[in-house]
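Structure first, then comments.
Apart from one protein chain that is not included, each protein chain of the complex appears where it belongs.
On to chain A.
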Amino acid sequence: MRLWRCAVFVAALLPFLWWAFQVAAGQAGPEPGQYLLLNFGQCALILLLLTLSLTPLMKLTRWKGFAVIRRQLGLWTFSYGVLHLTSYLLFILGLDFSALGADLQRRPYIMVGFAALLMLLALAVTSNRYSMKQLGKRWKFLHRLVYIALALVLLHFFWVVRADMGQWSAYAFAGAVLMLLRIPVVSRALGRVRPRRGSGPKAPRFS
């Protein structure tokens, strides 16, 4: 499990290293800031979808490996979200905060992205045992924010599509399937594919 965790860590770090290398090597095109912005954004969305697929996958396969990387992938999602925001502030806005107000007014999708990132932040800072204990039942409730974050990110992305809905539709479809799998009837059916054996210790349940 340790190895598996490390492998996931490295795999999640690789895109960052690859894009950083491309920029350093002058292979990121004439607008490297925009290149990083879009890639980090897409990567954050993919990681978010992957994170949300872990619980259904675990239900389906009963493999604990999916559960042990859930927190890690969640934190990676947040990290790429922060990289995406940082790219925007540094490379697009050029830290010219006087332009931020006007930009926000004109681009409501930035507010939407910002709201999503704030939610991811709340999840990231409470993604530890201490917070789980402190928050008790409310923890689970709080972490349902992830569904709203996903909806906001999809809206954020929808707003910037210009010529072709293909890519967006694929992400939205994946998101919709992941939501469907959480409808109680569906999720119970998922759990019956490979029933729990014997009376061993109860596996933790995830919403």
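Some points to look at:
By definition in this document, a contact is a pair of C-beta atoms (placed from the backbone, for glycine too) under 8 Å apart; a residue touches a chain by one contact, two chains touch by 3 or more; residues count from 1.
Everything that follows uses one rule, which is that contacts and distances are computed from a predicted model.
Per its UniProt record, the hidden chain corresponds to "Protein-methionine-sulfoxide reductase catalytic subunit MsrP" from the list "Carbohydrate ABC transporter permease", "Sugar phosphate isomerase/epimerase", "Xanthine dehydrogenase" or "Protein-methionine-sulfoxide reductase catalytic subunit MsrP".
In the complete complex, the residue from A:90, A:111 or A:148 that touches the missing chain is A:90. Interface note: of A:25, A:102 or A:185, the residue touching the hidden chain in the full complex is A:102. When the whole complex is considered, the residue among A:23, A:67, A:82 or A:118 that touches the unshown chain is A:23. Contacts to the hidden chain, counted on chain A, fall at residues 23, 29-33, 36, 90-92, 94, 102-103, 106-107, 109, 159-169.
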